[in-house]
Every structure is written in structure tokens, then in C-alpha cells.
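Removed: one protein chain of the complex. Kept in place: all other protein chains.
To keep things simple, chains are lettered A and B as they appear, and every chain counts its residues starting from 1.
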Amino acid sequence: MNYIGRRLVRAILLLIGVSALCFLLTEMAPGSFFDEMRLNPQISPQTIAALRSRYGLDQPLIVRYGRWMKSALHADLGYSIAYSTPVTPLLWSRAKNTLLLTTTALLLTWMIAVPLGVWTAARRGGLLDKTVSLASAFFVSVPELVIAVALLAIVVRWRILPVGGMVSADFEVFSAGAKLQDVILHLALPVSILVLCETAVIVRHVRASVLEVLGARYIEVARGFGTSPTRLLFRHVLPVAANPAVSLLGFSLAGLLSGSLMVEMVCGWPGLGPLLLEATLSRDLYLVIGGIMFSALFTVGGNFVADVMLLALDPRIRRDGDGDRADAS
Amino acid sequence: MRAKTAILVAVLVGLHLVLLSAGFFAPYDPTTQDRELPYAPPTRLHFEDDSGFHLRPFVYAWTSVLDGNYSGSYEEDRSHEYPVHFVVQGPRYKLFGVFETNVHWFGAIEPGRVLLFGTDGYGRDEFSRVLFGGQISVAAGLTATFIALLTGSVLGIIAGYYGRWVDETLMGVTELFLSLPWLYFLLGVRAFLPLHLSTLRTFFLLTGVIGLIGWARPARLVRGLVLSSRNRNYVLAARGFGGSDVYLLRRHILPETFGVLLTQAALLVPKYIAAEVTLSFFGLGVSEPVPSWGNMLSTLQQYSVLISYGWLWAPACAVIVTSVLYSYLADVLHSQLKSHST
Partner (left out) sequence: MKLIRLTLHVCLLTGACFAAAPVPDAAKPGEEMARMADVSGHYGGHLTIGQRSEPKTLNPVTVTDAVSREVIGRLMGDLIEINRSTQQTEPALAKSWKISPDGRAFTLQLRKGIRFSDGHLFDADDVVFSFSVYMDEAVDSPQRDLLIIDGKPMVVTKLDQYTVQFVLPRPYAAAERLFDGLAMLPKHLLEKQYRDGHFAQAWSLNVQPAEIAGLGPFRLKQYVPGQRIVVERNPYYWKVDRENQRLPYLDELVFLFVGSEDAQVMRFEAGETDIVSRLSAENYNLLSREKSHAGSQLADMGPSLEYNFLLFNLNDLSGKKLDQVARKQAWFRDLRFRQAISAAVDRDSIVRLVYGARGAALWGNVGPGNKLWINQNIPHPPRSVETARQILKSAGYSWNSAGQLLDAAGRPVEFSVITSSSNSQRMKMATLLQDDLSHLGMQIHVVPLEFRAMIDRVFQSFDYDAAVMGLGGGDADPNPEMNVWASAGTSHLWHLGEVQPASDWERELDQLMQQQMVTLDYAKRKQLYDRAQELIAQNLPFIFLGTPNILAGADSRVGNFHPAVLDPYTLWNADELYVRGPAQESAGVR
């Protein structure tokens, strides 16, 4: 209990730290939302100044931070200057789209990577192992950006899939089945990019940790006792190999909201990423901060869940009390 | 196993040497614009002409063909042949930034141009730019890795060795660093830097930023290692014999970390090259006219360039090749480490 309690406290402190850092960094970036209007010779600086003060942009940092904290405790993350609507519903409507994308990618990645990793570890040196190793080395090395742009070029050139958006223009008139198909078609490209990049990483880790366990003494002993390979796998190998995998899962969960920015931008997926990017560039202050806090919430939450899962899985942590998540690298 | 490692290391070293002496291997200056030849495709090397087969390849010059709509396509001008010579005289440059010379590995007599990877939007030779760009990108990766590992190790050792509160605070800070979506902040950071930074300073700033964001993972790794070795019997024994903290660290604990750090390094270099590529892609890296693989790839953001001028993908291939080589190195080091420790 102490372990969980400590983690929880740390998580909360972390969130507060992120919010403070956010405010500080956005304060340091020069310019404000209304600067775009300065270029228009027909708008007077008085109007711009009046607009700034109406949205409280000329208040000192501490005051703004304090006010924001107070309302944040009521789940009110402020007001978006650009959209003239409260931040929270705006973020949530877009976060849903991002979560659809990343959760699908997460499920597919793990469903492919874990069996693949275990299999190639068990059949080490075989043809499958060599192919998978080569492919994963390739996809791990290439920057995600390059993969995204390459796949995009292929898809557009040969009109394989619809590009951009989550649904087609006349989505509303589709039947339920056609609607599902439409979303799947639009999901295909961004999910493929994410899956390709992440599977490579996870396969290597799963393979490595399974291999490590397979080489241990107690496995040899169990084998000597005549345990069947299946029982060996599920009873002895997997639970131990799970530790680093759970950490990885924690990282994956943590990245649910923030990891897909690049892909969303390149593929035109209407998620949180492009919204936040535009908000950052246009200095829509509370939208940016709200969005980062949303992401941070997921990150911290994901790590926390991973910690709890580790606690349940690994008795050594329960005993020692100071174990930590093994590192993914 | 040994042979494979040796070949791998040799190839990597060779690659770095080529990049280091980019001035020699590149036929042209990377910043010279040729405004008559924007987006020219790679020149084809010919071995056969009307008079038969030649051992020495030759090229034709590109002439632009304008149809009524200015589509800007190119045709080979077959009136003149320009043989490709090796070890030629070309534009002046400074080898390793020190020796002034004008000897290049290959080239052709002007106005013939050997454009192995074509040209970019300003008519600059892409092949030369890839070589010079590699200097920036690979150096950025290596420097950032060094910074990250150094900072991470120091902090990880402190955290692991002194334990409890120091540990908790440091780990909390690393989690903070890992939680923030840095891309958003970095997009605003360029703004409040001094207006003109020389290329060198921008380069160091960039690598510093990448390295300082990336110290978190190595720190945790080193910390874990220090924690586990801190309680080993021989360390306890040494302490019992009166060894000071520094002595223990230097003699017993640190050596444990070297192998892991080396593997980490081999893993991080391609990651940080990718980080430089990504940051430069978004305009946060070295600026024109200095090439880096990242800012060369940013021209691919334009759809028309993406699908019309395939030779501009060359920097991507360069990134991929370098990254794959480093990944293999990491794999090899990792398995060697494992076989030594068991």
C-alpha cells in the first residue's frame, strides 16, 4: 500500500509540476494570439490592446496561474480565444479521435508483437527470426516521420486508401455497416504507420527478455524434469519476461495521447495533435495548456497503471518495496 | 562472430571518414546555386556512345525543356560528352576545416556536371549536400548522445549511490521530463533565442537541447545498475576495508556500467540523428544554406516535391543506412555484453 501511495503522490506532484512548467514556457515565448491582426493595416493597436486585456492576457503570470489552478480543480480548463468556447469540451471531442487511433494501434501492435517476439525467441536463428530481426532493425532505425511520409506518398500515388480526415464527406447517409467500413478505411494509413514503428520496438524487447529467461538455470532444470514446452512457456518463462514488457506497456499507455502528433499531422487525422499544434503556433494560451495537461494526465496515468500492474505481477517488488520499472531503451 | 563485428565496425568507421572528408568526396560546393537547373534529375552515367564502349563513364548536360505551360522538365543535350575523371580539381574547400585544397574525388570539366543525386530547388548538387549534411546530422547525433549519457550517468550514479531522497527527487524530475510533449515547446523556443546564431552555435544548441531532454532514460538505467551493484559482496567488502565513496565508485561500480553505456550509445545515436532530422524538418535546426539531412528532408513536406522529385529522398536513405548500421552495432555489443556477464 505504501508503494502505491507513494506513486500516487508522485503522480500528483508531477501534474502540478507540468502545469507550472507549461505556464512558464508559454510565457517566455514572445507574441500573443492577436499579433496576427497587427499585420492588417486596417486594425488599430487600441483594438488589439483592448482584446488582449479582455482575455486577461495582460495580467501577471502568477495571477493567471492561480486563477487557472482554481478552475482546473473544477475540471474547467479555461477558454479558447480562437474558438470562443471552453477548452475542455473542445479537447475532449478531439481526444476521442486520437484515442480511437492510438488504442487501435496499441491493440494491434501488442497482438502482433508479443506472439512474434516469443516465437522468434523460441525458434532462435530460424528463417522467421532472421527476417523479423532485419525488418525490426530497419523500422526501429528509420525516423517515424520518414516512414509516415513514405507511406503517404505510396497511398496517394496509387489511390489505395482515402487520405485525410476520419470519415468521408457524406458519412451521415451511410448505413451502419458502411460507416464502420469508412472509418476503418480512413484509419488504415495512420494505424499502419504507428503499428510498423512500434511493433519493431516491442518485438525486439519481448524477444530479448524471453531469450534472457530461456537461458536461465531454473528453466534448464525444469526442462530436465521433463516439463512440456507449453507449460514451460506459460508457467515459467512468460511471467518473468513480463516485467520489462509491462514497463513497455506502461510507456505505450502513456503515449496514447501524445505519441501520434506526427502521424496525425501527416495523415490529416482530426485528433488532438493538429489542434494543439495550431494552438501553440497561434498562442491560444489556455487551449495549449489544457491540451498539454490532458496529455500529461495520460502519461502520468499510464505510468501509474504500469506501476500497479508490476506490483501485482512481480513478488520481488512487493517484498523489496523499492523496485522500479525496468527501462525500455 | 568476431569477423562480423569487425566488418560492421569497419563499415561504420569508413562511413564516418567519408562524411568527415566530405569536401573531398563531394564534387561540388553544397551551397552553390545553379538557377538554371532547379529540380534536375540525377545525371545518367553512360558507358556507350556511337563510337562504342568506353571504360570511363561520361555524362550529358541537362537542358531544360519548356513546353507551353512551363512544366520544367529536362532533356539530355547529346551534343557534348563530358567524361568523368577521378581525383580532379574543382571548387576550393577546406579539408577537415583546416587544409585548403581543391582536389575532389571525381568530377567533370565544366559546364558538364555530374549530379549523382540530382539537384534541389535552387539547383544545388544533392549528392554534395547529402555528404555535407551528414556531417551535421551524424555529429549532432554523436554529440547529443555524449551529452545525454554524461549527464544521465552522473545523475544516475548520484541517485543510485546515495539513494532514498536524492533518488526519489531525481527520479521525479526525470519523469517530469519524460512527460512533457517537447515538440510543442521547442517550436516556441527558437523565438526567444538571439536572432543570429552562427551555424556552430545553433548546432551546439540543438544537440544540447536533444541531449538534455534525453538524459532521463540513461539516468534511470545507470541508477538501476548502481543500485544493484552497490550491494554486491565485493563492494561491501571493499567498504569494510575502508574504501572511500569515490574509490568504490571508480574502482568497482563504474566499470559495471561501461558495457551498458556503450550499448546505450549505439542505440541512442540513431535516435538522436532521427531527433535532429525531426527538429530540422520543423525548422528548428541549422538554417540555410547549411545542409543537414533534416532540413533537406523538409522540402518533402510539399506535396508536389514529394511525388515528382524522387531523388530528393536521398537524405532519408542516408539516415536509414546510418541508423541500421548503428542498430546492428548495438545488437552486437549487447549480445557480447550478455555473453560476458553470464
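Keep this in mind: contacts are C-beta pairs under 8 Å (C-beta built on N, C-alpha and C of every residue); 3 or more make two chains touch, one makes a residue touch a chain.
Note that the structure is predicted; figures quoted are calculated from it, not measured.
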Contact with the hidden chain (one of A:Gly17, A:Gly31 or A:Gly56): A:Gly31
Which of A:Leu8, A:Ala50, A:Val221 or A:Ala312 contacts the chain that the document leaves out: A:Ala50
Hidden partner chain, residues of subunit B it touches: 31, 33, 35, 38, 69-72, 121-122, 187-188, 190-192, 195-196, 283, 287-289, 301-308
Touch residues of subunit A, complete complex, unshown partner: 29-32, 34-45, 47, 50-51, 54, 82-85, 90, 93-94, 97, 156, 159, 162-169, 172, 265, 268, 270-271, 274-275, 278, 281-283
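Just so it is clear, only the chains that are shown with their structure count from here on.
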Subunit B-touching residues of subunit A, taken from the complex the two chains share: 10, 13-14, 17-18, 21, 25-26, 28-31, 137-138, 140-146, 149-150, 152-153, 156-157, 208, 212, 215, 254, 258, 261-262, 276-277, 280-281, 288, 292, 295-296, 299-300, 303, 324, 326-329
Subunit B residues touching subunit A - in the complex, by the definition given at the top: 168, 171-172, 175-176, 178-181, 183-185, 187-189, 191-192, 217-218, 220-221, 224, 264, 267, 270, 274, 277-278, 281, 297, 300, 303, 306-307, 313, 316, 319-320, 322-324, 326-328, 331, 334, 338, 342
